[in-house]
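Mind having a look at this structure? Questions to follow.
One chain of protein is taken out of this complex; the other chains stay put.
Read from first to last, the chains carry the letters A and B; within each, the first residue is number 1.
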Amino acid sequence: MDLDIESGVEAPLSKRWLWPAFLALAIVWVCGGTAALGEARFPPPEFESGHALPLTATPSPRSLAMQHVDVAALVGALGLACYLVHRRRSRRGIIALSLFSLIYFGFYREGCICAIGAVQNVALALCDASYALPMTVLVFFFAPLVVALFAGRTFCAAVCPHGALQDLVLIKPVKVPAWLDHALSVVPFLFLGAGLAFAATGSAFIICRYDPFVPLFRLTGSATLLTLGGLFVLASLFIGRPYCRFLCPYGALLRLAALASKWRVRITPDFCTQCRLCEEACPYGAIREPALTSTTPPVLVPARRRLGRLLLLLPVALFVGGWVGSKLSVPFSKVHPTVALAERYADPNKPTVMPIPATPDSLALGRAERDAPQLVAAAVDIRRRFVLSGWLFGGWTVLVVFAKLIGLSVRPDRTDFEPDRGACVACARCFMACPNERVRLGLLPASAIPTRPGPGLGTGPTAAGTKRD
Amino acid sequence: MRRGDALRPAESSGSNGSRRDFLRRNLQASGLLGAVGALAASGPNVRAARSSAENPFAYDVGKFERTDPKFIHYEETARFKSPRPEPRRLALGPEGALHVAAGDSVVRLGEGGGVDFEIALAGPAQCLGVARDGLLYVALRDHIEVFDARGQRTAVWSSPVSKTWLTGVAVGEDGLFAADSGGRAVLRYDRSGRLLGRIGEQDKERGIPGFVLPSPFLDVELHRDGLLRVNNPGRHRVELYTASGDLELAWGRPTAAIDGFCGCCNPINLATLPDGRCVTCEKGLRRVKVYSALGEFECVVSGAESFAQSVPPGVSMAKAALDAVADARGRIFILDPLAGDIRVMARKREGASS
Partner (left out) sequence: MTPRSPGEGPVSRRNFLRNGARVAALTGVGAVVGTLVHRTSSQTTVWQIDPLKCLRCGRCATECVLDQSAVKCVHSYDLCGYCELCTGYFVPEPNALNTGAENQLCPTGAIQRKYIEDPYYEYTIDEALCIGCGKCVEGCSRFGNGSLYLQVRQHLCLNCSECAIGRVCPGDAFRRVPVSQPYLLKTSH
């Protein structure tokens, strides 16, 4: 029959197509598979010349094997930093490690992966079960935190490329006035709160978006952020670590962890001579002078009264802050692309005629038109989540400010010059400033400094006591 | 001396002073924060303003999407929804009954627009043709099914070859022509389903260049004059064949301008008017036009501006392909699958336009 003849004619043709098809399949298989979006299975033309179809190249992601290297580098650098700060007490070692971190985590890995941004991934993963958190990100989130709970901010000292960059370019430190330092040190906590709020609602990773240094590491980025990064580097020449102290949200988290750290950075290896040289050496204003407890009640009364007032006011302020935060949820939810689109779609003044040629905006509106019900429902749901995170963020803001005020009202208890556990980034600058350290290293004869003061002079047990354990 | 300083009592040391300072400057600080917050809040608006910026890389065929009104010689007399979702093709029966292939079924519409009968199929109907005696030939992707005038299946023709992708059917008195875009030929059958030959395949001796089909759009129309009209989209033309496969005439040129066929591959579907003029449907710039029997551009039935031009992403071209049929009175039915409706177009009365 005719049909048989037809199929007879077709057979060689289809065989000719078998080979490239097989090749394509093989390549797809070798490449580990690529998700295929099958469309109309219309056959391509038949080439008399036997021209074989090229294959679409699918180069693999570049950072796969690097993930393990990253984790190893992080853990290794953290360990080394702890060793250099607490055992070797070596500023030189810290500088070398900073250089490594700056080159590896900064310029080589281009600021990604980064512990600062990992906070947001963790927040999103906690709030969105469908978000698959990469294991590496989880390690980058908790490893520096756990280390800080024991050994202080050694991550900031020499592992974080952001910190390393600012630390290495600091040439002429200028002291930031205490009031400004205190006021600005609240900002990282607010940034952290905002970052968590936006990440948890799945809206934006603002910590990454406004990171000033990553564009520098990548040597590319938006002009605004490159300028901002340049300004930060410029400021870092004179102000010690402006980003770490006044903006870094992960630094805020590490500061909290370091407050509870088991071991603190000890300036002197022996006893404090109260010479203030370390205070001069610290560019970050992290060294607190001794403040001996006064036992005279009249002096304590106003402070106690203030503390009591603050504690009484706290619940009310928390509620007010939360309420204000929840009211901010409507404007802030616009950061989420879905909400922004839904709002533009619901806008009665939106253009009704699609411009020719279509703009990205009109294309988005066209999409909104097609699936309006789902879009609006999604936007409403996101805004509801924003109300909750607004309450939390508002409360958090008040809490941070009150914690600062309460912290300032609590009487300090120091007998020696000591680094503030939270503020100290373990840069190791103060070690060599201490005459006792120089004596220990044999750079100074023991006779050059006063002998250990007796108990009658009022020095506490801390410095000398903890040294020996 | 320094040591003496260090031993100042607590109440006069930094703590108290800095706290007072802190409280005093708190206003300043919170003002600063407020400003930052205001900036952050205005962020989305800034982005929204920027996002409406034009696309510097726009593919602009806007000037071809507007038709000069003097070319539009047809007006819409009626428009109705397709009786079933996913309409694909149209055909007219001998008494002018409209048949719509939609989804996995074929529907015949009665006089009043109601559904006469519906034929359920195993798969989507790609195209259909109605013989003068009322037999209905429906082509699925790879085979043809025959139904009588009451919608009862009378025969199923087996698939000619594995690659077959039928996209057009024309039924004559003594034969049926099926456009097989997969095989890049028009298959000629007798009415019993016997394959008699293949038309339009490349043949240098007969001067036939062959169909260039980047996509499954090959339509065939049979006119009273006995000539087949077949579109050759890759060559941007319409070819006229005799039933025996001789190429008689070819016309059409590639251009986005109104008198030619736009894009890479057009026209996609054809219809013939009783006097031999040809109705062409295009994709890309979705428009329907009329050419004379010899291929001169005559007029526009529905211009690009009358159809939604942006095909939603993920919607295949086949779901946006216009189809047209013309009845004995010269009316043209246009199916717009994207909108899911059928337009009835009639020639404007004389004097309405030149």
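Keep in mind that, in the parts below, a contact is a pair of C-beta atoms (placed from the backbone, for glycine too) under 8 Å apart; a residue touches a chain by one contact, two chains touch by 3 or more.
Note that the structure is predicted; figures quoted are calculated from it, not measured.
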Contact list for the unshown chain, restricted to visible chains: A, B
Chain not shown: contacting residue from A:269, A:337 or A:407: A:337
Which of A:117, A:163, A:390 or A:435 contacts the chain that the document leaves out: A:117
Subunit B, residues in touch with the chain not shown (by the definition above): 47, 51, 55-61, 64, 209, 212-215, 234-236, 254-257, 262-266, 283-284, 311, 313-314, 317
Residues from subunit A at the interface with the omitted partner, ascending: 24-25, 32-45, 47-49, 51, 53-64, 67, 110, 112, 117, 120-122, 125-126, 129, 132-138, 142, 145-146, 149-150, 204-205, 208-209, 215, 218, 220-222, 256-257, 259-262, 292-293, 295, 337-338, 358-361, 363-364, 366-367, 413, 455-456, 458, 460-462, 465
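Basically, only the chains that are shown with their structure count from here on.
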Touching residues (chain side subunit A, partner subunit B) in the complex: 2-3, 6-7, 10, 14, 39-40, 42-43, 45, 178-180, 182-184, 186-187, 190, 194, 273-276, 288-294, 299, 303, 328, 331-332, 334-335, 340, 344, 354, 356-361, 363-364, 366, 370, 404-405, 408-409, 411-412, 417, 458
In the complex, subunit B residues that touch subunit A: 2-3, 5-7, 9-11, 13-19, 21-26, 28-29, 33, 40-41, 43-45, 47-48, 51-55, 58-62, 65, 158, 160-163, 165, 181-183, 194-196, 212-216, 310, 312, 316-318
